[in-house]
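To start, I am sharing the structure in question, which I have written as structure tokens.
Here the complex is missing one protein chain, while the rest keep their positions.
Our next item is subunit A:
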């Protein structure tokens, strides 16, 4: 929103002071310090109690030995220091799950971005009717709850009754049996439900590019690919950064799809990703402290991603 009107603090409205005038009135200073916090109070209470405090607890639990016995109060909790982390890092399964998560999330992000951007460009090439059809279909996919999307895609690829195997002539090939084909199936569902966000956002961004710029490029004989690479992509950079980071954050945290489609992590945990792994450790094996340690690792990784995002925003000179 590039509103030319510079917003001014509420407190200033009552006593119009020319901008740049020294701020001396004690009354206004007091207003200024109390006012915003009053407005922020409900948000801060909720976020403090249900986000910050649980994060603190998550860190705390990860430092203790905490299993079913401690939850029910049968045994006292014992401080472990970094023991849980040491156990975690010594576990080859953790590293396997971590690398699977990174590769899977990267594949999801790349596919989502490629499909989303390609379709956004396609949207600008067609007349109203096909555009409307594609938009509506995409909105439908976007609106579908992750859990129903997962069950529907499973049904589509069902070895016995699904239409996909029939069309491809695969017989009763099971997609969820092999590690890679199971991941691939989940990837398809994830891309299906997350490309619309990219498509709609990038499309809105392309529409905002002045047409003279594109005409000039076309007149100069630039090819479509060249126009995209040298004109559109740089102008869309801020939007591309936003959708990339959002996709990274979402895809790194994929839970429902893996949990439902591979039935809680696949055969012998072959399709586990960090999020599901943490949940299984905590709630299926009652290893609450190990689950919490995995949660902390995830938090740190996502925090790093967010910091990169903030740096990029800053470099673009965005005023917060």
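In this section, a residue touches a chain if its C-beta (ideal position, glycine included) is under 8 Å from a C-beta of that chain, and two chains touch if they have at least 3 such contacts; residues count from 1.
By definition in this document, contacts and distances are computed from a predicted model.
For the complex's missing chain, which UniProt name, "Carbohydrate ABC transporter permease", "NADH-quinone oxidoreductase subunit L", "Cell division protein FtsL" or "RNA polymerase subunit sigma-24"?
Answer from the record: the omitted chain is "Carbohydrate ABC transporter permease".
Touch as defined at the start, partner being the missing chain; which of A:114, A:137 or A:233 qualifies?
Per the contact definition at the top, the residue touching the missing chain is A:137.
Quick one: say which of A:57, A:223 or A:285 touches the chain that got left out.
A:57
Footprint of the hidden chain on subunit A, which residues?
Touching the chain left out of view, subunit A contributes residues 1-3, 5-11, 13-14, 16, 32-33, 35-37, 39-40, 42-43, 46-47, 49-51, 53-55, 57-58, 61, 119, 122-127, 130-131, 133-134, 136-149, 151-156, 158, 160-163, 166, 192, 197, 200-201, 204-209, 211, 214-215, 218, 238-239, 242, 249, 252-253, 255-256, 260, 263, 275-276, 278-279, 282-283, 288, 291-292, 294-296, 298-299, 302-303, 305-306, 309-310, 320.
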